[in-house]
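Mind looking over this structure? Questions follow.
Presenting chain A:
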Amino acid sequence: MNVGRGKAAVRALEALGVAVTVPTLPPSGRAPLSQGMVSTAQERASGLYAAVVDHLRAGKDLVVVEPSTLAMFRNDYEHLLPAERFDSLADNSYEVLEYVFGLVENGADSEVLAGPGGDRDRAVVYHPHCQQRTLGLDAHTVGVLEALGYDVVTSDVECCGMAGSFGYKSEYYELSVDVGRALGSQLREEAGRRVLASGTSCTDQIDSLLDRDPVHPIEFVAPSRA
Partner candidate 1 sequence: MSSGRSAPTTDEVARYAERAAAAGIETTRTPREEATAAIGAACRGETVATVLPFDVDLPAGATVDPTTAHLEAADTGVTAGTLAVAEYGTVVVTPTTRKEGSVSLLPERHVAVVRASDVVADMLAGFDRLGEAFAAGRNDAVLVTGPSATADMGELVEGVHGPAEMHVVIVGSEP
Partner candidate 2 sequence: MSSEESRAGKAARIRAILDAEGEAVAANARHLNDRRYEAIDELGAERYEELRETVRGIKEDAIDRLPELLATVEAAVEDNGGEVYVADDAADATDYIESVCAGLDAESVVKSKSMTTEEIGVNEALEEAGVAVHETDLGELVIQLADETPSHLIGPGFHKSREEIARLFNERFDPEEPLETADELTAFARDYLADRIDEADVGMTGANFVVAETGTIALVTNEGNARKVIESTNHHVAVTGIEKLLPTLESLRPFVELIGRTATGQSAAIYNTLVSGPVNSPPVPFGDPDAERTFHLVLIDNGRRAMREDPDLRETLYCIRCGACNNSCANFQSVGGHAFGGETYTGGIGTGWEAGVHDLESAGGMNDFCTGCSRCEPACPVKIDIPWLNTVVRDRVNRGADPGEFDFLVEGLVPDDEHGGIDRQKRFFGNFPTLPSRERSWSRCSASTPAVTCRHSAARRSSSGSRHAGPSHPGSRSGRPSSIPTPTRTT
């Protein structure tokens, strides 16, 4: 479990003046949906909605760190939940860097976040998660990084190849590695840059392909632990 990202997200948001609650939530249904288990995914979606509805009614925003989970809320749940529930969840959920972008655009002090300087790299290469890219949300991450003074290049592949559980299945392992090769060679060309990746699956793929140590952008820019 990527606890580090969650903690970094909390630190960053609190530093930007946001009051943060971290509930324990049931799974979103991404895993069964990916295996075609639609009934199970529907159950999970209802369960997730029930667990957040009070927060939503209290006017809270739902900020999500894992892009594939966010894609459930903003995309796939349209098929799994009644329209009004999907709308309320989709309208009020945000990718974490999208949210940070909004905060900064609306006046929050970005100085509280970690910019380049000292022993921190200025040059980064960012691999957006595929579903995040489809939602148009890679731009917000790049926006935040550039606002902080980083020099950002973005990868130019459609998918890292891991795709959830796909790359873990023995029959698809070689295909997954082949897909990852394209990303691998792009990242190798950017050997001098720190690698940032939003997705958990992507991080695993980049780790195993390249021996680079990718970090989630929120962990990268969060203020250090006090």
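One rule holds for everything that comes next: contacts are C-beta pairs under 8 Å (C-beta built on N, C-alpha and C of every residue); 3 or more make two chains touch, one makes a residue touch a chain; residues count from 1.
Basis for inclusion: all candidates are chains of the complex that A comes from, given by their letters.
It should be emphasised that the depicted structure is a prediction, and the values quoted were computed from it without experimental measurement.
Asks: Which one touches chain A in this complex, out of 1 or 2?
Replies: None of the others touch chain A; the one that does is 2.
Asks: Which stretch or stretches of chain A touch candidate 2 in the complex?
Replies: 1-2, 5-6, 9-10, 13, 17-25, 27-40, 43, 52, 55, 58-66, 68-69, 71, 74-76, 79, 90-94, 96, 98-99, 101-103, 105-106, 108, 128, 130-131, 133-143, 153-161, 163-166, 168-175, 178-179, 182, 199-201, 204
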